[in-house]
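The following block contains the structure, expressed as structure tokens.
Yeah, one chain of the complex is gone here, protein chain that is, but the others are all in their spots.
And then chain A:
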Amino acid sequence: MMFKGFNDFILMGGHGLYVWSAYGFALLVIGYTLIRLAMDRRKVIELNKKRKSEELDS
């Protein structure tokens, strides 16, 4: 570990705001991507179900 304590780790030698916002943004991008994947898949499954039932009706 490169830091003496938790406080040191958060402060990042005065660059804390920059370092943590960069990693926060990365987390945001990854989180957004994963949510988009799950929602897209659910939407397509719903759509296919609808298509199926429409075919049965006609």
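General remarks:
What we mean here is this: a residue touches a chain if its C-beta (ideal position, glycine included) is under 8 Å from a C-beta of that chain, and two chains touch if they have at least 3 such contacts; residues count from 1.
The rule we apply is simple: contacts and distances are computed from a predicted model.
The listed choices are "Ribose import ATP-binding protein RbsA", "Amino acid/amide ABC transporter membrane protein 2, HAAT family", "Heme exporter protein C" or "MSHA biogenesis protein MshK"; the UniProt protein name belonging to the chain that is not shown reads "Heme exporter protein C".
Interface residues of chain A with the unshown chain, by the touch rule above, are 1-3, 9, 12-16, 18-19, 21-23, 25-26, 29-30, 32-34, 36-37, 40-41, 44-45, 47-48, 51-52.
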